[in-house]
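I'd like to ask you about the structure that follows.
Just one protein chain is left out here, and the rest sit where they should.
Order as written gives the chain letters A and B; numbering starts at 1 within each chain.
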Amino acid sequence: MNQYAREAWYPLAWSRDVGRNLITRRVLEDDLVVYRTEGGAVAALEDACPHRLAPLSIGRLLGDTVECGYHGLTFDCDGRCTHAPGMPRPPASARVRSFPTAESMGMVWVWMGDPLAADRAAVFHLPAYDDPAYSVIEGDALPVQASYLSLADNLCDPTHVAFVHPTTLASTGREETRVQHERQGNKVVTWRWVIDGPLIPVFQGLKDFGGNVDRWHYYHYHAPSIAVIDFGSARTGTGAPEGNREDCIQMYACHFITPVDERTCVQHWLVLKNSPADPAVDDRLRAGFRHAFDEDKRVLEAIQRNEDKPREWQRVRLALDASSMKMRGIVEEMAAGSTPASTR
Amino acid sequence: MNQYAREAWYPLAWSRDVGRNLITRRVLEDDLVVYRTEGGAVAALEDACPHRLAPLSIGRLLGDTVECGYHGLTFDCDGRCTHAPGMPRPPASARVRSFPTAESMGMVWVWMGDPLAADRAAVFHLPAYDDPAYSVIEGDALPVQASYLSLADNLCDPTHVAFVHPTTLASTGREETRVQHERQGNKVVTWRWVIDGPLIPVFQGLKDFGGNVDRWHYYHYHAPSIAVIDFGSARTGTGAPEGNREDCIQMYACHFITPVDERTCVQHWLVLKNSPADPAVDDRLRAGFRHAFDEDKRVLEAIQRNEDKPREWQRVRLALDASSMKMRGIVEEMAAGSTPASTR
Partner (left out) sequence: MNQYAREAWYPLAWSRDVGRNLITRRVLEDDLVVYRTEGGAVAALEDACPHRLAPLSIGRLLGDTVECGYHGLTFDCDGRCTHAPGMPRPPASARVRSFPTAESMGMVWVWMGDPLAADRAAVFHLPAYDDPAYSVIEGDALPVQASYLSLADNLCDPTHVAFVHPTTLASTGREETRVQHERQGNKVVTWRWVIDGPLIPVFQGLKDFGGNVDRWHYYHYHAPSIAVIDFGSARTGTGAPEGNREDCIQMYACHFITPVDERTCVQHWLVLKNSPADPAVDDRLRAGFRHAFDEDKRVLEAIQRNEDKPREWQRVRLALDASSMKMRGIVEEMAAGSTPASTR
């Protein structure tokens, strides 16, 4: 029953969506009630009063505590019952699970495993997020009716781009250049270079290279549920593959995936780019990424519907599956407890 | 498999909703077709023709019989087949279950157990319903997506009022006075007095007591599915707790619950009050009760969704659970057949 790697930090909600009211999120099949304390910390409790199972989220936030909407049992941020109406003191057994949280990159993260093992220093953070050379394009919390592992497959896989995203992320030519991959700890990196080709559609208009470019696509998948896609272009012949990227377009597409249950996930995404914020440009880029991620969603949800059918399928494995197989292997190790989680 | 107490009279439909047409109701997971005969009695038959299982409710009412809409098999009020097209006489095995019915308090009641055990004298009736000192505020048939036992818990429990109904049924203060309860046969009575407090919101404007009141709340739960809440107020210090209620507001909130299935019920309710009918006042009161019962529905349906989750819950019991535990015990006894039903 180790279907999920519980000992990990998972994206819970965008920081901008958590405030002084009770909201709910579902992570690894657990329903949580989430709120910000008066001091600004984020509390995440199991969303069920242990008395009659009323969701705490239909109760009231009182200071830093939550009062159940049925009989008024009150719980603090640690899940301890501080008040039980009609009783001199609450029963010792009256408590709800509390989940450690942390914030990084505009995201609230939640630790779903043993609270004592939660290490806030291990929460994912991309240095470019704090680098003034980069600006942030805030994205969405896109619900996907598919297994988070199926979305993860997609985010270890540069080869689908030509077929799924022909008008946004792919160049017009066939993309037959070799894909490489490598496991690095709990991360799988999958990459491809396209030498001397046209700009991809979403990059057009951002910079004039006066000709073809060399393009890179590095898919960093941090098991179990974070992907960072480092992709960019520099004028061909200027040595980008060798490391000279002084005059380039570079972006990091960050995907923070919340596994909701076995067939549902939420794809939180943002994009960093190495140029200043510009509302008009950023809106255009955001629209392009939305379009592309909706294309993935459509494919992944259709796959899920086939996977849900009660039948045996004869499956074929292709060369391109190697990196996602490796990624799934790491998740299985983590779920089995044989690999400690480290996302930093 | 004695999940329901079948040997009992259950509310089926408001009398005003049963006439010379075929309607359907679902009780204890049985679908019934219901109609009034030419003589005014109420017939309740299983809603499935034993030939091909077409619901009889999509057929026609012919006199006091129902003709199946598929092949014309015809059944009388007792479920006997009186005509089978193309056959000289109907097969002896062609019959549908027929359920005894009775009417009381504007409600049609149905006996779901052995028809020979149905005792119409045992159908629930509150004497105040016929007392000219009381007028009736007709209520609704409110569908609730929750177990009828969860609604029953709610109707054995004065303590939830302060948290669920702060603007209608609760006074502004904390309600910490002691709750008492007692089993009386198949009934559990749970009660609380509040001495020298303000009127509750729905009572305001009905009578001017010139000051604080003593309030009583007696929750009479007749297992398996009837609740009568006797609640009222008299000027404080005039001896209401000792029995002097000459100048008081008194109401009986009657809840007749139809268990539809394990997670669905219908809450039929009406309220009796000790003052003459007055359309404007009654409409205001009806709106107040509707608001309050919708508040319960919201809580109970949220609880049901948690209970439906495939997981083990650690539950806490509080002192206030004692009477509902007793009520559930009686229902279990009745379902096991060890306690005969008597609701009068």
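Methods note: contacts are C-beta pairs under 8 Å (C-beta built on N, C-alpha and C of every residue); 3 or more make two chains touch, one makes a residue touch a chain.
If you're wondering where the values come from, they're calculated on a predicted model, not measured in any experiment.
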Touching the absent chain when the full complex is considered, from A:64, A:119, A:261 or A:307: A:307
Per the touch definition above, residue among A:95, A:160, A:220 or A:273 touching the missing chain: A:160
Omitted-chain contact residue, chosen from B:63, B:91, B:166 or B:237: B:91
Residues of chain B (touch criterion as defined above) contacting the omitted chain: 31, 47-48, 50-55, 58-59, 67-73, 84-87, 91, 93-94
Chain A residues touching the omitted chain (full complex): 150, 153, 159-160, 162-164, 174-176, 179, 298-299, 302-303, 305-307, 313-320
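One rule holds in what follows: only the chains that are shown with their structure count from here on.
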Angle (degrees, nearest 5) of the CA superposition of chain A onto chain B: 120
Distance between the centres, which are taken as Cα means, of chain B and chain A, whole angstrom: 49
